[in-house]
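Note that this complex is displayed minus one protein chain, with the remaining chains in position.
A and B label the chains in the order they appear, each numbered from 1.
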Amino acid sequence: MKKLRKNVLRVAFVLCALFVLLLAYGAYTVSVNGNRWFSSTLNEFAREKRQNVIPGRILDRSGVVLAASDAEGKRVYPEDSALRRATVHAVGSSAFNMKSSAEYFYAAYLYGSRLSFPERLGYAIRGEKYRGDDVRLTIDSALSVYIAGLFPEGKRGAAVVLDYRTGQVLSKLSFPNFDPEDTAAAPAGSSINRATQSLKAPGSTFKIITAAAAMENMADYQNRTFICGGQLQAGSRVITDAGTDLAAGKITQHGALTLQQAFSKSCNNIFAQIALELGDQALRKTAESFGFNDNFLFRDLVVENSSYPVSNRTEGEIAWTGAGQSALAVSPLHMCLAAAAVANDGVMMEPWMILEASTASGGTRAAFSSRVYRRPLTKEQASVLKEYMRTVVTSGTGTAAAISGVKVCGKTGSAEIDGQEETNAWFVGFLDEPDAPYALAVVVEDAGGGGSVSAPIARQIFSWLIRNHP
Amino acid sequence: MSKNASARRRDPARGMMAASMLFFFVGFLLLAVKDGQWQCFLLSLIVPLIIYAGTAILPRLFPADKLLLSLTNFLCALGVLILYRISPSRGLNQAVNYGVGVGCMVLCTLLVRYVKSWKTLTVLMMGGSMLLLSLPLLIGTEQNGAKNWIWIGSYSLQPSEIVKLALLLCVSYLLSQRKAALSILFGGACLVLLMLQKDLGTALLYYGLCLVMLYAATGSLALVGAGLAGGAGAAAAGYHMFAHVKARLAVWQDPWKYTQGIGLQIVRSFVAIANGGLWGVGLGLGNAGNSTRAGGIPEAHNDFIFPVILHEFGLIFGVIVLLMYLFIVIRAVMIARRSNTAFHALLSVGGAALITIQTFVIIAGNIKLIPLTGVTLPFISYGGTSMVSSLCVIGFLQGVASRNQAGVDEDRALAMQGGDVP
Partner (left out) sequence: MAEGAYELLALAMRYVFVLIGALMLWRAFRWMRRDARQYQRDMRTLPDAGLVGEMVDLQTGRAQPLPREGTIGSSRECDIRIKGTGVLRNHALFAFEEGKGLRVTPQRGAQVLLSGTPVKGYAHALHGTQLQLGDAVLRVRLFAGLDVPFAAAYQMEAPDIPLENFYSYEDGADAAPSLPFPAPGFEDGAAADFPPAEEPLPGYEGNYTDDGQMTWQYAYSLEELRRAQAEMSAQEEEEGALPYESPVPRRRRRRKHE
């Protein structure tokens, strides 16, 4: 019996340890993941639009009111229609289900779910309707209006500008847009946020990631010479460069290039060779370190997951992946994040859109701060890639984005899409200036070459940023 | 003040009972105010009365440990409250289950208290368990991927819950008689039958129970090690054999990928817990109970009742509930250490292990510490057989406690009499 009693005591310790484990893990998981769970789109409870609440205002980073409410609780928008249209995708509208907009995502603050008990009591005693909290976004409305003015009429596309040191989203535009005051006249598909929800092939902008993979896996990448022979046979597919017209017998051929030159000239041939040499696993690993195939559960924004294809990897597919085609699907925001990572010494910051939430009486309800999302590159690799991206703008395909006296870096892309006559024009880039740390991505769908269509838009955006430093 | 009256006033049982009664009076009153149903008003009076009867009157009729009764009553009534909040019909059913369970608890207490020789009973129970466990294979119906329910008329029954009790008694007896091999055999046979029924959650429970009791009785780590290795092997085999095990493991690793299908429950439970925060959203205000509001947890009354409690009552209260389970387990271990016979000590420690393992497995599944299994939370989950079997385990504990106390009383009486008085 003595032995039995001793064993019973030992068993008791184990059983208590199980309970302690449960409590400890519970505390850990709720404290680490609690915010993510709360912000996820599946949280419909937090987003229930309550009746009898006057929703809080939505402001931009300088305090410009983007959405207010009248005494009845109905939404009132600013008078300037250009402002309304430019910020509609960031602000949102209750007429549509816009998951990535402030109206939906921060409904917990705007509709008074975060009111404390004494505040509610106060309102009840006074017999007033609850007032929701005001939400101040990171969006710069002036920038958004400017970009909306630049974008070519009638074309679909998106533009994202972020601060690469903190991850704050300065501008998130999607075209076509609509006027929240006149939702009946909204064109079809205009409520979709093409900056975060539309996944398309990135075109040559993906070469940033292919180049990163080459740096990671090839020891001699800086000195090697690659040969571009015009056409490359990879499996059953043929890799060609821009400007090649087989029917007319014109074949673009670059000859012998270093990695830097191939990057700046955006040579598909060489990047396809690199992809085949590295192999699918290595390329995929680098892509995943940049966030492909990851489940984005940002606290703050809803971004569709980018995918690097995992099945059907024939030789031809792998080769085209290196050049940015095949079944890659990525959102403009994510490519902007990739450029931001290069700019920020290899550290990709998590994108966020809300600066703070303040109570109706002016106090702070919640303040937010930046967070690191991933570290895909080392500082040395990032500085080498920065150089490459600088060369694109100084002497490569992106010269239309150059501004004299300013270090502009970028990468163009012209993504071929099935069913479209013209390619999607991509440009991702950043300013390598210490007091203007901005990265952007501009996509114009069905418009032509990235260097000719999107790069000039980027130049104008950069000039505005240099002038105005929001 | 007379001795009795002052003793009663300081009696900690009264304090706990009063707190319990107040809790449920207020709780049901709140729900009644929300719904306006007269049944709820009635419940707000009846449930505290039942608690009073259970904690103050019942111990006078049969030997009982008041602390255990208080905690158990609170948890069962909490189950009735939260189930009523989710669905009034289920709440009332659960109240009936509770009543039946208390009756069975009394029977089990008397059984353990007064039965002297367990030999014949053990043999009978072993045979009966084999029969009961094979019943679902023969006439059972499939539910949620496991074929472990049988229907008698309009009542559903889970034989594995009843056999759980028989397993506890038989293994305690066999181990106290030093027949470890026979107990392993019996346990193994039950496990095999359960695997055939695909009731892997209960199989896990049986396995854990046997392991714990083997260690308590023999103290040999080698045996426990062999048991763990065997269990790991069986788990690997089960992974390859059963499709739904693979699915459950996949959901456990990343439920956000499967939010359209089987991952929905756990993702919604996370969201509900996050919404609850420290203090909860308030009784009657939440959406997690599969009510008409969007975002509820499907099938919340069985496996996900704890997240509903966390949602409406808050994390702090959830911790309090967990600590109550811990106190029940600690009390069971105290009872085990105080008993004089090996059989009763093993019975108590087995009961403690059962409650711990069940609670751990289900709550860990809810917060994604381990994959989800089909185990229910004792006392709180909806289900007649589950409630009855948990209360029977408490009944066993009470029986052993009363035995201990009778022994101490006898000793004290003899000491007072000065030995054997001529």
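Descriptive notes on the structure:
Definition applied: a residue touches a chain if its C-beta (ideal position, glycine included) is under 8 Å from a C-beta of that chain, and two chains touch if they have at least 3 such contacts.
What you see is a predicted model, and the numbers here were worked out from it, not measured in a lab.
The omitted chain makes contact with just one of the residues B:G201, B:G227 or B:G314: B:G314.
Of the candidate positions B:I46, B:L67, B:A189 or B:L223, contact with the hidden chain is made by B:L67. Only one of B:L42, B:L124 or B:L285 touches the absent chain when the whole complex is considered: B:L285. Residues 1-3, 6, 52, 117, 120-121, 124 are the ones on chain A that touch the missing chain.
Think of the hidden chain as still there; on chain B it touches residues 3, 6-13, 15-16, 19-20, 22-23, 26-27, 30, 33-34, 36, 59-60, 62-67, 70-71, 74, 116, 178, 219, 279-280, 282-285, 313-314, 316-317, 320-321, 323-324, 327, 330-331, 334, 338, 340-342, 401-402, 405-420, 422.
Just so we're on the same page, only the chains that are shown with their structure count from here on.
Between chain A and chain B the centroid-to-centroid distance comes to 49 Å (mean Cα coordinates, whole Å). Taken in their complex, chain B has these residues touching chain A: 212, 215-217, 219, 254, 256-257, 259, 267-268, 270-275, 281, 286-288, 293-295, 315, 318-319, 322, 325-326, 329-330, 333, 336-337, 340, 342, 345-346, 349, 352-353, 356-357, 359-360, 363-364, 367-369.
Those residues of chain A lying in contact with chain B across their complex are 1, 3-12, 14-16, 18-19, 21-23, 25-26, 29-30, 33-35, 37-38, 40, 42-46, 48, 295, 297.
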